[in-house]
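Note that one protein chain of the assembly has been removed; the remaining protein chains are unaltered in position.
Labels for the chains are A and B, by order of writing; each one numbers its residues from 1.
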Amino acid sequence: MIVFANGPVIPNFGGGGSTFACERANRLFCPNWVSQNWSSVLWPALRQHIVLTVIAVVIGFAISTALALLAYRRGWVERPVVIVTSILYTIPSLALFELLVGVPGLGLSRTTAEVALVSYTLLIMFRNTLTGLREVPAEVRDAAAGMGMGSMRTLLRVDLPLALPAIIAGVRIATVTVISLATVAALIDDEGLGAPILQAISNEVFKTELIVAGGMAIALALLADGLLVLLQRALTPWARVHQ
Amino acid sequence: MNSFSQALDFIGRNGQIPGEPQLPTLVHLTLETIKIAWIGVGIALVIALPIGLWLGHIHRGSFVAINVGNIWRALPSLAVLAIGVAFLGLGLRNVELALIVLAVPPVITNAYVAIDGVDRDVVDAARGMGFNGWQILRKVELPLGVPLIFAGIRTAALFVVSTTTIAALTGYSGSLGDIINNEASYHLSGVLGAAMCIAALALLTDLLLALIQRVLTPRGVSLEKHPARTEAIGPPLAENV
Partner (left out) sequence: MKRKFIFGIVAAVLGLAVAACGSSSSTNTATHQKTQASQKSAGASKPAITIGDKNFPEEYILGSLYQQALQARGYHVTLKGNIGSSEITYKALTSGQIQMYPEYTGVIVSVLAGNTKPPHSASQTYTEAQAYVQKHGFTLLKPTPFYDTDAMGTLKSYATKHHLHTISDLKALGHSVTLGGAPEFATRYEGLIGLKKVYGVNPTFKPLAIALTYKALDSNQVQVADVFTTDPQLTLGKYTILSDPKNVFGFQNVAPIVKKSLIKSEGPVFEQTLNKVSALLTLDAIRKMNAAVELDKQSPSAVAHDFLKANHLT
């Protein structure tokens, strides 16, 4: 390899000064920047954000449903679960992320972020699922028993379907909560829409990146919320959708 | 737990690290956090309460009032803060604006649902007794609506207290978030200590508001155990991010 004796070759990066007039002036929106960086910065961030959210909600759903079913059968389970999940929920997200990084085996990784994100979903989904199950009217359950259904069949055919509105409401709240928290997760795991937001602030408040990445996060949250509302309506045509 | 006791030490030392020069004290940062949070909540209440209460009183605007609440719940606070920084730059004004944006919706929606949902028969009875609209609002609807109104205020206040820590990420310094965001200097014990302070602050805020609520709730008004009513906007817990 030849190393030039009089120093390295320094190219005119990206075409030089005038191409970047909008960026240098730090205007609110530079469309050029967006098209240049869509596939390398913005789209991967969006994709990662969706993945982070889906994993957290799916795992949280599994755990909270299991706990709720347990509490439905054995009432004493409810108290300790609510206490633990409430404590997790009260810890400010920034602090929880930092604390988990120190745990041996975790560290600066997606796993750590997921552990924190899952923790925040548990309280909401547990409470909603349990409340939903408990609100099944006694008469309906009696009718099922009268028809000869055992407890497992009652659970699957009667209780869960009737609890569906409350369950989905819980999933909906948990999902948008995770989308929001996942932006903060970028602090310890350089992924998701929080990463360009934090980078744009670490480097002279780059307005375009802030607005675009911030806007995408908001749009994603609203879209997810809207889709889940539609899902709720589609799955429960008989139920009046109340908050 | 070792780190737990170290965190208590950190709090006991008022946030100083032995051998290091004077750092902003824990007391100072906590007071600053409280100040930021309460300015935000205060302005939000001034804006949101009149609107929510009035809309509920005239039974109009339910679509807007309820959906504003739904949309709010979905807003990622860091994104809102980031957009605020883009428009307003660094500084207290920007943080306050974001906090107000985040605090107004739960107050509006809950105030609306509270007043709108007062039993029509009671309102009719009052009208029959000769009360005018303003008297109905003051003497009937408001007292009956206290539980839900306060649910909204408490949700908003807790949210704001927790979000001030995120402000540290957007370059605003002068809150407990500084410590949490700076593990390099404060180490885990400091971060844990500051986190405990914020959690304590959040709980104390909620307690204080609960006390005020109890004082303002007229005797004879009991909280109806109807989930749709008591939880118009999420659980009155630290809806923190």
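Assume a residue touches a chain if its C-beta (ideal position, glycine included) is under 8 Å from a C-beta of that chain, and two chains touch if they have at least 3 such contacts.
Note that this is a predicted model, so its numbers are computed, not measured.
Chemist: Where the complex has a chain not shown, which of A:50, A:63, A:77 or A:115 is the residue touching it?
Modeler: With A:50, A:63, A:77 or A:115 as choices, the missing chain is touched by A:50.
Chemist: Touching the hidden chain in the full complex, which residues of subunit A are there? Just list them.
Modeler: These residues of subunit A touch the chain that is not shown: 1-4, 7-11, 13-14, 17, 19-20, 23-24, 30, 33, 36-37, 39-41, 47-48, 50-51, 54-55, 58, 107-110, 189-191, 195, 198-199, 201-206, 208-209, 231, 234-235.
Chemist: Suppose we count only contacts with the excluded chain; which residues of subunit B make the list?
Modeler: 17, 20-21, 23, 89-90, 170-171, 173, 178, 181-185
By our rule, only the chains that are shown with their structure count from here on.
Chemist: Nearest whole angstrom, what separates the Cα centre of subunit A from the Cα centre of subunit B?
Modeler: Taking the average C-alpha coordinate of subunit A and of subunit B, the gap between them is 22 Å.
Chemist: In the complex, go through subunit A and note every residue touching subunit B.
Modeler: Residues 28, 86, 89-96, 98-99, 102, 123-124, 127, 131, 135, 173, 176-177, 179-181, 183-184, 187, 193-194, 197-198, 200-201, 205, 207, 210-211, 213-215, 217-218, 221-222, 224-225, 242-243.
Chemist: In their complex, what parts of subunit B are in touch with subunit A?
Modeler: For subunit B paired with subunit A, touching residues are 3, 66, 70-71, 73-80, 82-83, 85-87, 89-90, 162, 165-166, 168-171, 177, 180-181, 183, 188, 191-192, 194-195, 198-199, 202-203, 227-228, 231-232, 234-235, 237-238, 240-241.
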